[in-house]
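The complex appears here without one of its protein chains, the remainder shown in place.
We call the chains A, B and C, going by the order they appear; numbering starts again at 1 in every chain.
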Amino acid sequence: MLKTRLNFAIIAVLFAAQAALAATPAPKADAAQKQELSGFAAKDMPYDKGEAVLLTWPSGPADVPGASYQVLASSGGAWQTAAELQFPADTKLAADFELPFWAWDRRAQAHAVQVELPGLFPDFKLGDEYKFKVKYVNGKVTAESPEAQAAPRPNLFNLARLNNLVLLVLITVVFFWTVSHAKRKGGLFIRRIAGLDAIDEAIGRATEMGRPIFYSTGIGGMSGVPTIASTAILSEVAKKVASYDTQLKVPHYDPIVMTVCKEVVKQAYTEMERQDSYRDDTNFFVSQDQFSYAAAVDGMIHREKPAACFFIGYFMAESLLLAEVGATTGAIQIAGTDQESQLPFFFTSCDYTLIGEELYAAGAYLSKEPMIQSTLKVQDFGKAFVMVSVAGGSLLLMAGTWFKWEPLVTAIRQIFKAY
Amino acid sequence: MSETMMIFGGWVAAGLTIFLFSFLYKDNPFFKIAEHLYLGAGMGWVFQTMLFQTWIPKVWEPLRAGDYYVLIPSLLGLTLVTQFFPKISWVSRYGFTFIMGYGSGLVIPLTISTDLMKQIGGTISPFMVSEITRGNATSLLNAAIVAIGFICVLFYFFFSVEHKGVIKKASNVGIYFLMLYFGAAFGNTVMGRFSLLYGRFDDLYKYSGERFHYATFVILGAMVLYFIVDHFRTRKPAVEEEAA
Amino acid sequence: MKNFIEKLLKIDRRVIFLALTLLLVFPIVRPLGLPNKNIGNEVKALYEKIEGLPPGSFIMMSLDYDPATRPELHPQAVAVIRHAMRKNLRVMILTLNAGATGLIDEIGERMPKDIAPGKVYGTDYVILPYQPNPVAVMTQIGMDMYKIYDKDRDGALLKDMPVMKGIRNVKDMQLGMCITGTAMLDYWVAYTADKFKFPFAGGTTAVSQMGYAPYLQTGQLKGLMGGMKGAADYETLIGVKEKGTSGIDALSLAHMMVLILIVAANIMMLWLKYL
Partner (left out) sequence: MTLIKKHIPLAICFIVGLLTLSTYYIPTKASENYIEVMNKWENIMAGFAFLLGLFSLFFSHYNKMKRKVDGWGYSLFVFVGFFAMVIPSVLSHGRQMVGPDLTGLGWGYRFLFNALSGTMFSVLAFYIVSTAYRAFRIKSAQAGVLFVAALIVIVGKVPLGQMIWETVLGWTHVGVTDIVQWLMDVPVVAGKRGILMGLAIGGIVTALKIVFGIERQYMGKD
């Protein structure tokens, strides 16, 4: 729990920092000046590392096509400018800044120009003060603003990314809640997966036919979630097999997975009180070579014509080879993997396929493994959040545009945007 | 590079390609040799790339120039190797923690923005319409299909409630969207795999020419001969092994 | 009849392999020259994006594929580089996949020969060495790329090259591209394109093309080439027919074969079941 608190403390500090830094481009007119261009202001560019200055001045009727502005900067010596600092008078407005409403006022009727100082002054040093002014040119009409001074400084929080941070905090809170709950007795609720019923049916059929059952955990190592889920399902299958007294064969790719599976199957037989019929050669090693493994398992399936094949775990290209042979020998096939690229093949040649997270869910349902359970719960929370956001967001957005509620539309669009 | 080496190369390339293809008939020693060569050559290639494009310019040369800072990441990197020696394998944790902590810290906010925020934003933004006209009716309909399909797929992968009533219906719709995606992916996969095969056949065709002294045909013939001999040598009466 | 169909359904797969071999070899020996007409929207979008860049614009190309996916991806890379050179853009080629360095050398070798004769290495294009740890490179290239890429492939100082004038990070570049058969494109989108608001496009194998549909819809990807068809489309657009286009004949025949086999097998199944 200490870690939770520490995390909150850090986030709290971040929030405190950003509150102090929220920025608005506020042009402050200097009444003492006589020049035509009034309201020119320079200040530190918010949400950056401290190398840029933000210049603002009101936009107005003088911003006609053909007119242009030129921004000049000085570190005390000669005035400097650059190509991107000369621009048509109707461009570079506050509305052009890609910043959200909580960090920037895009509706301000003002020009806003961000000046990157290291580009202009090679000897730029953090903390130095710089002078700025802007010139207006329209044919023969020219005007100049008073000088304004500003020193760029580093900012502690990028307020524009607040939406991201809020979501992160939310996910973190839900995460710690689920972890602490998953470890309690009984764990979290996860619905039964329809695919698990298909397992009963397949084993029942194998018993009737008196043929063996093949179960492959794929080519993943023991650290992979699909393999962990697969061993949980293997345990369930082994229990059924033990009680029906059918034959189970588990060919292996990885020796470590094999050791774990031996324990799992033995445990299942013990639980069903059928230790006498447990055989140590149920799990056997085939080859640690992707295609040789597939070829050897193919050969076995072809010879022994099992009643049911299970391909559950981490599979790559060998999925094609395995599922095809089972289908031609007429076995009931149940597959499950989180490898998207292999799912189409399993789906077309197997009777039931556990798709991606469904495999995790089946594993979590059977094993009550707190780590898989908690991940699954956070994912569910995230999905609920996304569903509500999409449904609500699209309706509000449509209503907002339809009835021309500009602020609502802007707010919704900017909340679901990354900056 | 002399012409002889080119021709020899053609023979090697054609031979290895055919060895790997021979797996289609049956698992055999030639396939296994080529496969193991592939593992080794792949590692060898990466190793020499690392050596000449990373280790020498990024570690060796700076060290010689007196920049000893590169020692820190190099030593941390080298700790990873202690994993292979059980007694001191804990040292590798120091390297791993840096890699894992850094990778995890980087990925979290980026996933939130790229895969959560932007995807929600992308789903809802087409709904910004002020009127339904003939022009935007189709795009609006498509946007609605995307949004509804998206929500239904999420229902399919929602495990915290029993699938009954409306939720069951929604998740049933969701699975059809998944099927359309998998179907399209399947179609594209077919195209991808054929492209690769075409590439290999194209090469084999090149090596079957006179310039390479008909390498493809000769090796192909030799392989067929091998399989015939092998068939009679190891003839088993009862079980016919399934071609893998 | 039923017996026959059952046997036909369980036919030795080696017979099918042989049929496919013959079918694919045929168009290689005798090209059919089928026209590649309908061009994908995503390829067109990429083409127009590059077409619209003013001369001197800077394109970063991350070529992250190895020989395993060469027939699909190499023609894509060649076609885009050819186009960019023709439009007088500057191109920087890098890779985050160690297997790709040989293929990039091949491009480097072909550059003066037939891709872009008259273009000068170091002035119009540059090739960077392989770098490990993709996410570190992607993050750094958004801030100050010379901290990781201090030298080019041959050990020359990168910063001093004319091609790199005015380039410090991705903010100074006009387009980024990643051509890959792995998840590298996803990484580029998240770690560089989205984070630093860098216009990005991609080239992928056909296998993973569909998976990028969401990124295309949101505009996180400005364009996408998928597989050999994508390469052929791009070659058609720039009017240079190469390896991508020549494969389309073989693809056509093989596709039809797959289709006929699926339909025939399922009809036979139905026959067995109901007749």
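Just so it is clear, a contact is a pair of C-beta atoms (placed from the backbone, for glycine too) under 8 Å apart; a residue touches a chain by one contact, two chains touch by 3 or more.
Quick caveat, the model's predicted, so the values are computed rather than measured.
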Practice item. Would you mind listing the shown chains in contact with the chain that isn't displayed? Key: A, B, C
**Study point:** Contact with the hidden chain (one of C:Gln131, C:Thr180 or C:Thr204)
**Key:** C:Gln131
**Study point:** Contact footprint on chain C, counting only the chain that is left out
**Key:** 9-11, 13, 16-17, 20, 34-38, 40-41, 66-71, 98-99, 102, 105, 109, 131-133, 135-137, 139-140, 143-144, 147-148, 195, 210-211, 213-214, 216-217, 229, 248, 251-259, 261-262, 264-266, 269
Review point. Residues of chain A in contact with the chain that isn't shown?
Key: 3, 7, 10, 14, 47-50, 126, 154-158, 161, 164-165, 171-172, 175, 179, 223, 288, 317, 320-321, 323-324, 327-328, 340, 344-345, 347-349, 351, 356-357, 371, 374-375, 378-379, 381-383, 386
Revision key, fill the gap. Against the hidden chain, chain B presents residues 1, 5, 9-10, 12-14, 16-17, 20-21, 23-24, 29, 32-55, 58-59, 70, 72-74, 76-78, 80-81, 83-84, 89-90, 92-112, 115-116, 119, 123, 142, 145-150, 152-154, 156-157, 174-184, 186-191, 193-194, 196-197, 199-200, 203
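Please note the rule applied: only the chains that are shown with their structure count from here on.
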Study note, to complete from the structure: In terms of mean CA position, the chain most removed from chain A is C
Exercise for review: Starting from the mean Cα coordinates of chain B and chain C, work out the distance between those two points in Å.
Suggested key: 14
Practice item. Indicate the residues of chain A shared as contacts by at least two other chains. Key: 340-341, 418
Practice item. Two or more other chains in contact with one residue: find those residues in chain B. Key: 113-114, 118-119, 121, 185, 189
**Study point:** Touch list for chain A against partner chain B, complex
**Key:** 161, 163-165, 167-168, 171, 189-194, 289, 291-292, 294-296, 298-299, 301-303, 321, 325, 340-341, 343-345, 347-348, 355-358, 361, 364, 376-377, 379-380, 382-384, 386-387, 389-391, 393-395, 397-398, 400-402, 404, 409, 412-413, 416-418
**Study point:** Partner chain A, residues of chain B touching it in the complex
**Key:** 23, 27, 32, 35, 108-109, 112-114, 116-121, 123-125, 127-131, 143, 147, 150-151, 154-155, 157-163, 178-179, 182-183, 185-186, 189, 239, 241-242, 244
Practice item. Show which residues of chain B lie in contact with chain C when the two form their complex. Key: 24-25, 42, 45-46, 49-50, 53-54, 57, 102-103, 106-107, 110-111, 113-115, 118-119, 121-122, 146, 181, 184-185, 188-202, 205, 243
